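Got a structure for you, written out below as structure tokens; questions coming shortly.
With one protein chain removed, the remaining protein chains of the complex are shown where they sit.
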């Protein structure tokens, strides 16, 4: 009997991370006006962070990074998220695209992209999902054909967050023969670095969400030409390249701090001397959050050691999502109110936004069923 | 679009049922000493009920019944259950075995069994599950071979409630050829009426549950001889005979009144003026219970009309079990206590019993997964 | 169900199906009142059917009217149908003028309080009515206010179309909306002069508490309908959407989730029915208890079911384009209107606790 299916070894934050926390708090205090607004995509804010070396902070210095620890990055991003800082411009590039380019990119790509990301000059989006492939990437239909000097790509992408604002997209598609309209499920998956701002053959249409906001897009690619030097990684290696992102994507504090401000407002509503039942309900939530943070930090420790704790990341994401989706439900029951998006009262408007945003949380980063399937595999059940 | 996947049409209890309720309450009041004890199997109590015509009450008069409505029976049993009356002696016979014999039995069987059940003379148990077939009856291994004048049965049954006390068992098994040790999954399922008290070849061993109680048994059948006149229904028709019981078995108030006394004690703990959170938590439970009762009553109406609302019964059972399994959890959170089986305090001992009994509720009458599978089939998903 | 009821429901069902298109819903959310839909509904006579025949009604059963609301809820009909029914009931019973136009009724929040003071042969109305449904678009606004000798009903002429911040029916209007984009406007009255014939004492039992309670039931019944629609949408989607080479309906995890959702939807329907029946009991305390159960149970069902519906849909369900949000945004809004489930559940709990533990069973089985 091994007993411990998964590993969440204790980690202690190094002193340098504690120091950094103070710096970040001071920085956030200086930039208070940018926090907690609905304007999440703010290049000027990202540039300020870049100036302090807070984008690409764990990357090698030769590629524009700052060679700091995963723990420091952890502290930085949890502080940013808890404060509601507008990190949308650099978020994807810093978390996924940059590290992935450093791992799978050509030397020229590593010279070109990461330094610009770290300066706050380039933003990225991820072109993965399609109308018929959400959880199931094998269903991808977008296809690339080798042509002289590059590739010609046709197809469409859906749910591409921030495509209407990003500079580059890492495009996931399949290799096909010239003239081939349909690709099969097992064709070689391949990625490209697509310049969204300067490529003919790209049409981006907004997909408005149920809050009336524009984050998602549908992208139509019609004879898009991608030059050879923007092939990303190896032809046919797209699968492996993508799955290496997932531990990063799933274990971070963004998986349980999206609605943190609602918890803060709940504590405010409770006042300094809540009754026992209210205190207990809040206490259970705080206990979940504190534990999630510990688990997430433990994963940061494993990432720092170069491990890929995919199952542990799925556990943390699944628990984090459950906790966050319960937040507005418990808020309603403790502090009943008619939620109203435009309310002046912070709690009331936050309750509305949280309620309406909650469904999204169990979709992004892998649906609940997919995550639990990964955990079940970790248990040896499949 | 049909919109209403399932039907729970409103029903109103007829005046005769309301009258009966008063009678039952008076009867229970007279027999107060028998209520709410752990002694659930009490033939003397069943005889008293039989004297009033309360066993087999909906059956034809010619077979010892009283030709009363399903609504009257509904009222009777919900009153018995809510009061914690010791109905174990006649419960299975009254709910399942009697109606099934009236439906599938020979004339001789109909003359023999139902009148004796209705008099409180005979008790029944159900020999269905086996070590390797719980939810999956096709896995049944007990096999019957035709011999001169009857059948010879070999095999074993598990989880047979009350087998150590019952007079008869309705045995579910498969037909085999002489000498055949293993039967295949699709062999003809067949039922027998087995006299447990007067048949050689039956060994009954107790299976103690985690409360230290003896309800379950394991039964070993070694060359058990069952005469031809105790073949029940048709050879090969066992499946259909069994599934017709399920709507009865799954929709009754026993699917949400097992732990009713705990709810009563919770109301007592709350006192006449509970705080808002306590009132709301109790109110949610009462709202669930009232709704379950309405759904169950609606099914009684359908049974009265001769329908077989199997999906609706599965819905009610699933919701009822969820509600009852949540009861001790919510009790603990509202009125914290260290549960203790032998406590003098009614609430504390009931909390212990309820906590330990809760797992059983989602096993008996079909596991959660099985019930939800039936519901999914009702939705056209499978 | 009686045959005439079934015929009525079939015909309004077809009417809503024809009129409640996605376009109508989107336009309504953009502030354009669906006149054609309202006219069609109005022509059926349903909005005023509860009135006596003498008053232009049909002496209809409340149970039939509320059954229509369930259908309206299914189709997310963006009109003040429940509000008009309740407004007509209050105004007509008090002997006030009603209107064929959409009406609304209030206050709809417990904390709001309106007062009437004598002013010559007329009255002056003061106070706030928050988040009144469709107030800016109603032809008539029926309000309950505290007069010198008890509760009084006031019927104000509306000023349809005044959806901008400003004046409406002589009050300061602050437009608002619920999470589904339905108008919920706040009216502030600062001693508004109201003519004598627009004010009357309420009929016995048809008072503010009754409006609040039946308003809550109306929301529960609308939700029961919206839940049926959301289930239908999710089941249909699961059958069509393919992942890993087969419809997601074939995955056991999806089946089990939809089974849970179906159970909640069925329970919501049953609880709403019980609330509807309670209106015919002529026992306000028991009516309130059963409606409280309905609002609580349906509200809980809405929470569980909407989560599952979105989970099954994935990203598509999160878009404005797709219709699921027409149901789920209404569920999220309606569960907290006329009091949320926490408030009504506390009322259920207070009711049974006041009667005591040993009365719980008789209370549940009464009737």
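The chains carry the letters A, B and C, assigned in the order they are written, with residues numbered from 1 in each.
Definition applied: a contact is a pair of C-beta atoms (placed from the backbone, for glycine too) under 8 Å apart; a residue touches a chain by one contact, two chains touch by 3 or more.
Source: prediction; values computed, not measured.
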Omitted-chain contact residue, chosen from A:147, A:208 or A:290: A:290
Listed residues B:16, B:44, B:307 or B:329, member touching the removed chain: B:329
Residue of A:35, A:138, A:235 or A:270 touching the missing chain in the full complex: A:270
Chain C residues that touch the omitted chain in the full complex: 251-253, 256
Interface residues of chain A (partner: the chain not displayed): 1-6, 8-10, 13, 21, 78, 82, 260, 263-265, 267-268, 270-274, 276-284, 286-295, 298, 312, 315, 318-319, 369, 371-373, 375-376, 378-382
Residues of chain B (touch criterion as defined above) contacting the omitted chain: 129, 132-136, 138-139, 158-159, 185, 207-210, 212, 216, 325, 329, 332-334, 336-342, 352, 355-356, 358-360, 362-363, 367-369, 372
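Criterion: only the chains that are shown with their structure count from here on.
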Pair exhibiting more inter-chain C-beta contacts, B-C or A-C: B-C
Centre-of-Cα separation between chain C and chain A, whole angstrom: 40
Touching two or more other chains - residues of chain A: 333-334
Residues within chain C bordering two or more other chains: 254, 341-343
